[in-house]
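Left out: one protein chain. Kept in place: all the others.
Presenting chain A:
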């Protein structure tokens, strides 16, 4: 944890679990239970209970809960923790691998994978992950929008790249910062969807601008039904995270306008007028 982190000072008790009490066998409770035929380590309840195999661990000892005093979502880990993973063990892993008779090439590949994960995690924690929705493979289209979407990996990325990503995914499944989960999922599911998905995407992108989004929203319900993956928080998330793309889209529109202007004299004038 960095120096800038808020310092939390808590004094831990000498015996926070009060093992002193739990180990003692002289207490009143222990005495009474033993006198009624209980032996340490056994469960309470009827002898040979028919439902005994349905008892849970909570019948053996009290339920333990981690005190939660934040609003971190279920399964999430605080951002800072992601970098706190012990990575120094990697070299050791290689050594163990060699001892286990793995070939150098294999080991190198393993090491490479680990490094990739590290890099991905670093990038993901440093800058917020940008997420994309796949729109299937590239097909020739009339619309010019596709030029703009060339940035997205789902369309043109080579297959090898994709597999390596998926491997990464398996490795870092628990991380929760993985960029591509959603991406690959939707890829699997709707590989050949093209137009409709794109429409969705457009809608989603538009949403990031708070003021703009409202008109588009009317379209959303239907698109929602079509695209299973579009859970609200996901789209909301993209609203938060894809802000740079907003600028890009405005620029894209600007370029398109310019292009048009070259063909149309009137609009050419318009632009010049504005400029001057």
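Things worth noting here:
The working rule: contacts are C-beta pairs under 8 Å (C-beta built on N, C-alpha and C of every residue); 3 or more make two chains touch, one makes a residue touch a chain; residues count from 1.
Keep this in mind: contacts and distances are computed from a predicted model.
The protein name that UniProt records for the chain not on display, among "Defective in cullin neddylation protein", "Polyribonucleotide 5'-hydroxyl-kinase Clp1", "ATP synthase subunit gamma" or "RNA helicase", is "RNA helicase".
Looking at chain A, the residues touching the absent chain are 8, 10-22, 27-30, 32-33, 35-38, 40, 42-47, 49-51, 54-56, 58-63, 65-69, 71-79, 131, 173, 176-178, 181-182, 185, 211, 213-215, 217, 220-221, 224, 229, 231-237.
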